[in-house]
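All protein chains but one are shown at their positions in the complex.
Each chain gets a letter, A, B and C, in the order it is written, and its residues are counted from 1.
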Amino acid sequence: MSDSTTTEAPAQPPAPDADGGEAPKPSFVRTFGRYLTEANSVMVTIYSLVLAFLIGAILLIVSDEYTRSTFTYFFARPQDAWYASRDLIAESYTALFEGAILNFNTLESYQAGQADFGNLLRPLSETLTYATPLIFTGLAVGLAFRAGLFNIGAQGQLIFGMMGALIVGFSLDLPIWLHLPLAVIAGAVAGGLFGAVPGVLKASTGAHEVISSIMLNNIAALFLVWALGTTFLHSETKSDLVSKSVDESAVLPTLLSSLNPSLRVNLALVIGIAAAVFTWWLLSKSTFGFRIRAVGFNEHAAQTAGMRIGSTYTTTMAAAGALAGLGGAALALGVSSGGITTNTALDYGFSGITVALLGRANPGGIVASALLFGALKAGALSAQPDVPVDISTLLQATIVLFIAAPALVKAILHLRTPRGGLVTLEAKGW
Amino acid sequence: ACGEAPSDSNGGDNADASFSACMVTDSGGIDDKSFNESAWAGMEAAQSENDDIEVSYKESSNTDDYDPNLQASVDDGCDFIVGVGGLMAANVTTAALANTGVGFAIVDGSPSDASGAPVETENVYSIQFDTAQSAFLAGYVAASQTQTGTVATWGGMQIPPVTIFMDGFAEGIAKHNEDKGTDVQLLGWDEAAQTGTFLNSFEDAAAGKSTSDTFISQGADILFPVAGPAGIGALTAAEEAGDAVNAIWVDTDGFESTDYGSKLITSAEKGLANAVRDAVLAAYDGDAGNGTYVGTLANEGVSIAPFHDFDAAVSDETKAELDALQAAIIDGSLVVESPASPVAP
Amino acid sequence: MAVDTAPAPAPALADDRAPARHLKAGITYAVLGLLLVVVALTLLGGHTTTIAVDKTLTDATWAVPTLAVVLGLGAVCALAGAWMIAGLPQRRFRTASAVAVTAFVLALLFWAYSQEGTVFRAESILAGALFLSMPYIFGALSGVVCERSGVINIGIEGQFLMGAFTGVLVANITGSIYAGLAGAMIAGSLSTMLLALLATKYQVNQVVVGVILNLLALGFTSFMYDQLKKAEGFNDAFSVPVISWGPLADIPVIGPVLFQQKLFVYVGLVMVAVVWFLLYRTRWGLRTRAVGEHPAAADSMGVNVNRLRYWNVVAAGLLAGFGGAWFTLGNSLAFNKNMTAGLGFVALAVMIVGRWNPLGVLAGALIFGFTTQIARDLSAAGSSVPGEFLQMLPYAVTLVVVAGLIGKAKAPAADGVPYNPGDK
């Protein structure tokens, strides 16, 4: 998927017009220029970022009191406004970039021998850490999409996965090679069982999976609040509404903490990528995937060919739930192994919808767009308060908007239609 | 990796300030009309009091964000870092142990390890409040002011910083019933069973209003919402219900901080902003502190706000009784206990 | 060509309807009914359920023996189940299900209100329930108008936020609550305009746009909230007055519920009727439904599919924006970040529960409002059921209703499918 190129754009937006004087290979320049002005998926992604960051720049200027004030006397001394805006924007975006990819200060210290290599990796580690749950929820939504189901319930599935993994994580006393896999599996099973409910309801009564999923999300969130208050789950030592912490033997090992203890990225990322590969394999190579896709595209033809629709719905939703449940396990046994709270799940399930759609319900695309979201989140977190959190939210929304709407980018920038036509997310009804 | 030069990458307002105080919020952000907001108010107060202090904050959306935010604050070269919320205690402790050159403070919590066990540190100042004491007085006032004999409280979520208010409130009412032979009922919180009415949200003011309407229809004429911004719903419910229904606010003096002063009999205050301000100023003076501050009636860290518009309505007799109760609490002859009370230092 | 020239009447199918059996549903209802009977006999002896009319006749209360009522309702539920098992005319199935579900839910209510200290304050509870169902009505009606013309609107939550924010802002600036309401509608409409444009002109996946719009609205309103917080007088609470219909408001039960409510309730109920009428009785409605069901058919008859969709979606935004104002102006509240608390998604569910029909939406919204109100009332009265489970009530009841009663809800066939003129 082309989306993998996305993360490097913020630093220097490529100038669309390379009007260099000398042209040693005119044909190449022309081809390249043509490529740049064409609405192919790579360029659309790049331009989406550029456009979103332009809009973000305007918001930044508006929100910054000092810079805004320089505009009040713009006609008297325009350079003030210019310099203030330029500095503000450069600083803000550098801050985002530094939080998501590479911190230039750290780089300097590293080159000066003052910081270790691990320090340098921290922004990337954060990006990967935040991307991990999104890979799972994105896959959960994406897989269901392929069967024609709109799994808006990844949030609830993730919550149940979290609880399942947590319970096995603190209540059993086993060696790590047994405990950890069991806890991870418990997350998948809990999420899978919870995810199967809308599937079963749809198969048996026709109840729309969107309604049941929305209801179950709310039920799951409330159930978590209640469960955290019970003596079984509630921390024995802390009075806040936080769960027991999982045993050492069930904590997902970090991958890079030997380089630097603050590198939080853990085994869940590997599991996530494995899950993506597995989902890809499942969809494109297995008979189960064949059936899912057939049912998703045309349930009537699938049924006529002898496939059972109801059981496909149920199993697909269960599989999707298991994926989201793994995401929950990744949280409960990973970054939140010290105990989960009522908002550990954040909105990972809902973001999974955007991740899945942006990744065109394709495992590869889902991983790529989860990385984009992870980078935005990590960048936003570290760039505050220079970049207010709400601006980061807006920035995220605009980036996704443009990427999802190549036709819009094409229209705004007057790009050419590429040979194969525009690649738009395929639309599907309820 | 300690002792890095302060980076000058953030060109803030006090660009030439030499002391940087940073705050890491709990979820909710700095405008949660609750402890994050109060703590930030304290930070800003410190900055306006001393030009040489520059303050900044980082918001956490959940517990997973604490570590990176604390780490980023250290990396940004902060000299003093305030973590808000007991949930962050272990994270602040870990960061403090790793960065002994930086001062830390933890609001509503004390240094502890991941399992919650206390930890010895040299650079963590713990700021806690025994708000049961101020809520106790508020409960006593409520019991003295109710016409219907029924008052109500409800919370945002069943967590210690909330239930401690409700416990104190319940005990204040019980005290009034005992001393004055009244039979004032408290709806919404059963102190013995530790069960009650919670929205499970600090934001949903509309739900707060409808919950309050329900209490009013069940006869309550004084409402005590402990729910940050969602608590505003109780005030609008009281306003719509007319003169008969009033409320008592928490955390700050609601007469100043909300638009519903005329409906507020008093407030059970928690002097968070002052405590944070003092901590930052002390840290600037090189006295970052390593101990526990517990705000009480005695040190005026918690208090009951003035009656403002209700000054005439509250009888002198009641005022005298309140003074006596306050004195009794301060001298220890009256103990207000809540399971959520901070452990005495 | 040797062809039979005898008239070929449209084949009339035999119209003898066989009694249909619904084993699964029947057994479920029978078991639930019997369960109620057992519960009544074992737990409810001597209990009473108190019902009060609390606003018009403040001292009128009735104590009903819980045992007898629950026993009776349990029997009704079980009998409905038995009827289904024995076989019943197909067209009676819905009625029988409705009777069974209603009896079951009523029995639960009587049971719940038989606890010590609980009183069913009929007027407060019903009036509150009606008021609480309003955001769902507006949100779901907005969804209906969009989706009936084939555009999925998953961004109701965002439109709520925009309406809630702008309503208060405009009311503050102009000092008029009615200007605020208008502002809320326009704000809602502006945000759906983006959906309309992207869905029709740029053919973007509508679910994505909806999700993005929610995010944009959240970011935008939060951002503006911070900006405006710096100044005074942009975000003060305004309240919509209660409209009392004189003597009508004094009728017991009906009065406080229907004739002494805020503007939102009247507008909401009227809009249900209006949207229903527009949808099923006017040219616009016919075309709208055609465009949502089979755009190519509408196109081939000269209906400009994308233009109609565009304006419908824009108009739907007015409704959702008005519903957004409920959160602030309707509840006399100032704006607060993310104050809509996910109710936009519930409105989406209400729309589906209501089968994309305004009357169904009304029913779905009322179920939601009523159960929410009951949950709050029971919690306030000190029910022994944990508050979280009470709060689950509306969601659980919706699940039960959808699975047990509504069954398969069929979306408009072209819902969510962009229309390219020239496609087959």
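Just so we're on the same page, contacts are C-beta pairs under 8 Å (C-beta built on N, C-alpha and C of every residue); 3 or more make two chains touch, one makes a residue touch a chain.
One rule holds for everything that comes next: contacts and distances are computed from a predicted model.
Visitor: Looking at what's absent rather than what's present, what does UniProt name the missing chain, "ABC transporter ATP-binding protein", "Na+/H+ antiporter subunit A", "Dihydroorotate dehydrogenase" or "proton-translocating NAD(P)(+) transhydrogenase"?
Guide: The record for the missing subunit names the protein "ABC transporter ATP-binding protein".
Visitor: Using the whole complex, pick out the displayed chains that touch the missing one.
Guide: A, C
Visitor: Where the complex has a chain not shown, which of C:Val37, C:Met84 or C:Ala298 is the residue touching it?
Guide: C:Ala298
Visitor: Just to verify: which one of A:Ala302, A:Leu326, A:Ala345 or A:Leu358 makes contact with the chain not shown?
Guide: The missing chain is touched by A:Ala302.
Visitor: Looking at C:Arg287, C:Arg309 or C:Lys337, which makes contact with the chain not pictured?
Guide: Reading the full complex, the residue touching the unseen chain is C:Arg287.
Visitor: So which bits of subunit A touch the chain we can't see?
Guide: Looking at subunit A, the ones touching the missing chain are residues 285-291, 293-294, 297-298, 300-308, 421.
Visitor: Touching the hidden chain in the full complex, which residues of subunit C are there? Just list them.
Guide: 1-18, 20, 89-91, 281-287, 289-290, 293-294, 296-304, 413, 421-422, 424
Here is the rule we use: only the chains that are shown with their structure count from here on.
Visitor: Just the chain pair, please, that has the highest number of C-beta contacts.
Guide: Greatest count of contact pairs is found between chains A-C.
Visitor: From subunit A, which chain is the farthest off, judged by mean CA positions?
Guide: Greatest centre separation from subunit A goes to chain B.
Visitor: Just curious, how far off is subunit B from subunit A if you go by their C-alpha centres, in Å?
Guide: It comes to 35 Å between the two C-alpha centres.
Visitor: Please tell me the distance, in whole Å, between the geometric centres of subunit A and subunit C computed from their C-alpha atoms.
Guide: Roughly 32 Å separates the two chain centres.
Visitor: What are the residues of subunit B that contact at least two other chains?
Guide: 29, 200
Visitor: Which subunit A residues reach two or more other chains?
Guide: Answer for subunit A, listing residues that touch two or more other chains: 222, 225, 229, 389.
Visitor: Please name which positions on subunit B make contact with subunit A in the complex.
Guide: Where subunit B meets subunit A, its residues are 1, 4, 7, 9-11, 13, 27, 29, 56-59, 61-65, 67-69, 71-72, 75, 85-87, 90, 98, 112, 114-117, 157-160, 200, 339-340.
Visitor: Considering the complex alone, what residue numbers of subunit C touch subunit A?
Guide: Interface residues on subunit C, with respect to subunit A: 24, 152, 198, 201-209, 211-212, 215-216, 218-220, 222-223, 226-227, 342, 345-346, 348-349, 352-353, 386, 388-389, 391-392, 395-396, 398-399, 402-404, 406-409, 411, 413-418.
Visitor: Which of the residues in subunit A end up touching subunit C in this complex?
Guide: Residues of subunit A touching subunit C: 59, 62-63, 150, 152, 201, 204-208, 210-212, 214-219, 222-223, 225-226, 229, 350, 353-354, 357-358, 388-394, 396-398, 400-401, 404-405, 407-408, 411, 424-430.
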